[in-house]
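Left out: one protein chain. Kept in place: all the others.
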Amino acid sequence: MMKKSILITGGARSGKSQLAERKALQPCGRAIYIATSRIYDGDTEMAARVAAHKARRGPEWTEVDAPTDLAGALVSTDGDQPRLVDCLTLWLTNLMLDDADWQAETGRLVETLTTQSAPVVFVTNEVGLGIVPENKLARAFRDAAGYVNQAVAEACDEVWLAVAGHPMRVKPNDTPF
Amino acid sequence: MMKKSILITGGARSGKSQLAERKALQPCGRAIYIATSRIYDGDTEMAARVAAHKARRGPEWTEVDAPTDLAGALVSTDGDQPRLVDCLTLWLTNLMLDDADWQAETGRLVETLTTQSAPVVFVTNEVGLGIVPENKLARAFRDAAGYVNQAVAEACDEVWLAVAGHPMRVKPNDTPF
Partner (left out) sequence: MMKKSILITGGARSGKSQLAERKALQPCGRAIYIATSRIYDGDTEMAARVAAHKARRGPEWTEVDAPTDLAGALVSTDGDQPRLVDCLTLWLTNLMLDDADWQAETGRLVETLTTQSAPVVFVTNEVGLGIVPENKLARAFRDAAGYVNQAVAEACDEVWLAVAGHPMRVKPNDTPF
């Protein structure tokens, strides 16, 4: 199985997760799902969203939780199956809420990627295309999310933007810039 | 006239409506404008926006209002002219404000599309690329809007993303995913 890393980005409900699932199952019909979601007490909305995602996935998936130690999860799952990481935005949220050094963790993630044998498909969110948020934390978060997306995109072989359920190729790009 | 359905999506003031008007007039220079806007009491901003759109359109347009029964409007206007639906996001807003079953209505719309002889051009909005809204209703709306966009995109022959007045092709996509 060819080593490959793929980033799928897009807005809310743009079909990112379904596209990423397709990609992850392509090589051998089975894959490992690395969930970064951490359901905070009383967050029934997120619980429902996670349950809906889980219900859509069948027995071809093995599930692993990695709310913060994503690099560690990649190392421990590296084998004969692709990994799907869903998603970088929740992972960043968890790191920021834990007051962890998210820039260092991003660096560690990107370095770990170079050591992997099996493919990794990342899902992430575009959060920077609305009006500047009034809330200072929201501004810091969208800056951090843009930083993480750029760093992981740089390290990936392919980057796709999901729009209304369809993938637009961002990288590699045939058009000379 | 070839049966064809086209979805044009994009952000606020990205030139979606003008691009859709061009597409709708391409086959025969005349078209039917299906307006989904419903001006709520005192909403002078929306009234001004609708008036500006109307002023830009000339006598080659016939106007029909369909704030909620879009499938019905497509059936009753199917003939020798393309239809332009502007826009799905307002239609969804109206359905949600009326507490209608917007998922069922989306299903009915998509089924109706398969029965049409004349082209249909849909305008819609991308609303999911900003920071997660703090308001719960806003989050529910952006999820619903993403759902509608995906369902209609799936049913359409072409999907375009408007950026700064220019169309980027989303579907069909020559790049293997």
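Letters A and B name the chains as they come in the text, with residue numbers starting at 1 for each one.
Following the convention adopted for this analysis, a contact is a pair of C-beta atoms (placed from the backbone, for glycine too) under 8 Å apart; a residue touches a chain by one contact, two chains touch by 3 or more.
The structure presented is a predicted model; accordingly, all values stated were derived computationally and were not measured.
S.K.: Write down which of B:A51, B:V75 or B:V163 is the residue touching the left-out chain.
M.R.: B:V163
S.K.: Which of these, B:A31, B:C87 or B:L129, touches the one chain of the complex that we don't see?
M.R.: Missing-chain contact among the listed residues: B:L129.
S.K.: Sort through A:L90, A:A145 or A:A164 and give me the one touching the missing partner chain.
M.R.: Reading the full complex, the residue touching the unseen chain is A:A145.
S.K.: What chain B residues would touch the chain not displayed?
M.R.: So the residues of chain B touching the unseen chain are 10-15, 19, 22-23, 45, 126-131, 133, 135, 138, 141-142, 160, 163-169.
S.K.: To test your reading of the contact rule: which positions on chain A touch the chain that is missing from view?
M.R.: 7, 9, 11, 124, 126-132, 134, 136, 139, 142-143, 145-147, 149-150, 152-154, 159, 161, 168, 170-171, 173, 175, 177
As a working rule, only the chains that are shown with their structure count from here on.
S.K.: Counting in whole Å, what is the centre-to-centre distance of chain A and chain B, each centre being its mean C-alpha position?
M.R.: Taking the mean C-alpha position of each chain, the two centres sit 30 Å apart.
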